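The complex is shown incomplete by one protein chain, all other protein chains being positioned as in the whole.
In this document, chain identifiers A and B correspond to the written order of the chains, with residue numbering beginning at 1 in each.
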Amino acid sequence: MIELTDIRKAFNQGRENEFHALGGIDLQLPAQRVTALRGPSGSGKTTLLSIIGCLSRPTSGRVRLKGQDISGLPERFLTDIRRQTFGFVFQQFNLIKGLSALENVMLPAYPLGGDWRELHEKAQRLLGDLRLSHRREARVEWLSGGEQQRVAIARALINDPEIIIADEPTANLDTALSMEFMAILEKLSASGKTVILTSHDPLVVDSSIVHQVVDMRDGRVVRQDTTRNTMESPA
Amino acid sequence: MNAWIAKQQYLIDFTLSSLARRKAKNLGLLIVYTLIVFLLASVMLFTHALRHEAAHVLDGAPEVVLQRMVAGRHDLIPPGYLERLGRIRGVQNKEGRLWGYYYDPVVKANYTFMVPNREPVPAGTLVVGAALAKARGLAVGNVISFRSYSGKLFGFSVARILSPDTELVSADLVLLNEGDFRNFFEIAPGYFTDIALSVANPQEVRNVATKLAQQFPDSRPILRDEILRTYESIFNWREGIVLALASLAILAFAIFAWEKASGLSAEEKREIGILKAIGWETGDVIKMKFWEGALVSLAAFVFGYVLAYLHVFHTSAMLFTPVLKGWAVLYPHFDLPPVIDGFQVATLFFFTVFPYAAATLVPIWRAAITDPDSVMR
Partner (left out) sequence: MSVARPSHLLLIAVFFAAGIFIATFADAAWLRHQRGSATEQNRALVTQLQLTDLCLFTEARYTRHLSQADLHSAFQDHPLGLEKFPTGSLVAPPAHLIAAHERLDRQAAIPD
């Protein structure tokens, strides 16, 4: 599904504070699996995640998505791929304050210009699936942390992406809500979505739902465990 | 095409929801903006209609007025001038006019005393302008006295009050009999204030004026064209009141555009990052902001213009009256027939809508080209 070859990322290149976040990453991320990037803060896992999700480009190296090299594409095409292929759940949820839950869910579909009624119904259905129907007209800042995350998940799913990207999904949740998130994750995985997430929460990375754990430190992969749960994997 | 419309509709949805979040701020902004358009549009509509009215009304003025100058000041026409005029070709009709000013200490107003040549007023009576009649509380049949400049008291009875519809030209007029006028101002027979000439052929007016200037070197011919030109340029952008208003409006607008252009809040920048991260293109963000600028400025333009229209033509430019009155006591009440110059409206539209739209777009342009991964950091 996604192949990374010798990915390097440097910030502030050529300046005094030049800093290499990633130093040569080779990684294979199979389709319809749940992959967790694990590592301490500063290990480069979020940087890697943003490169995988086409949010940023590597300084060098290749990213292949379904066999197509996308690392050299101009921004317009990257945006298009990002919109069609990826759904994002950010650590801070990154919902647009002041808008209703429903509007937030619909936002990624706006630039596509599809039928409004269909979109509206789909967003309602997604919110319903995540048990948020009663909160759909509420402004997002009035929602609890768990509710906000569910809105963020619904938003990630609105364009039917193949791949869900989640950055530290349980960092702002207590145990009960984290468990709930894992249950949602399991459903998504069962429905055939590829999930890539970062976490150092044992509740996530040690869970049986995660098929593959990639350990990172100082911008490099230190261990890759691809053998877990192969029995449960649908592939 | 349909997809394009659907997309713009979505962008407008977002813009409106996002404007609705800061109701007080955006409403305040809209009100200030509307006020600026209102002021500019009021000045524009009022001055244009007034100029148009002046051009039409004063088209009936005498073709040439001959004024005698003594030491740079307007002086009386001495006897004999009228007779000498007869020899100028092209002059169809010539009349000596008698008019002057009178300060009435009772209401502290200036009146224009005038002798009508065509429909003489009977001796001992007056025909007065409607504004004057109101200021002095006069009705037909009332007796009014004026103390002349020589100290003598003259009593007149009011024979008629001019129609209030004509206040624009007659508010301060006092029409009286020639004999009364000469007695009151002590002007000997044969003397006139100036001479009004009518010239049948419009092509001849300049020739007549040249001959007048040659024949009467101490006099100055004032052509009707000059009168019309005077009123054509009244309240143009150079004149103080318009300049003051326009510069205020431009200043307010500059402050307001600068506030917009000087940068986005961290909150807005974060939102742009989020939109880009979830799949909006830079172009989508810019289009969305374009709609914001366009909608706000269009709304301000329409509200401002319509309010200005109502102000100028349905309240007789109520807000300008105190300014135009100045220190005068008598001011005409007049309802201008609305004459709207489409080109002027288009200019106003251009100069109010486009700068604002640009002011909203420029900072967005800078923010929208930031990397979408900023939200992950």
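Following the convention adopted for this analysis, a contact is a pair of C-beta atoms (placed from the backbone, for glycine too) under 8 Å apart; a residue touches a chain by one contact, two chains touch by 3 or more.
Values in this document were obtained by computation on a predicted structure and should not be read as measured data.
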item	value
Identified contact with the non-displayed chain, of B:G60, B:G86 or B:P189	B:G60
Of B:T166, B:Q344 or B:T370, the residue in touch with the unshown chain	B:T166
Contacts of chain B with the absent chain, listed as residue ranges	9-10, 12-13, 16-17, 20, 53-54, 56-62, 65, 67, 69, 72-74, 95, 97, 101, 103, 105-106, 108-112, 114, 116-119, 129, 143-145, 147, 153, 155, 162-163, 165-173, 175, 194, 196, 220, 222, 226-227, 230-231, 234, 238-241, 244, 295, 298-299, 302, 305-306, 309, 313, 323-324, 326-332, 334-340
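The definition used in the following text is that only the chains that are shown with their structure count from here on.
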item	value
For the chain A and chain B complex, residues of the former touching the latter	46, 49-50, 55-56, 75-76, 79, 82-83, 88, 90-92, 94-99, 103, 107-116, 155, 159, 167
Complex contact set, residues of chain B against chain A	3-7, 9-11, 13-14, 17-18, 21-22, 267, 270-271, 274-282, 284, 371-373, 375-377
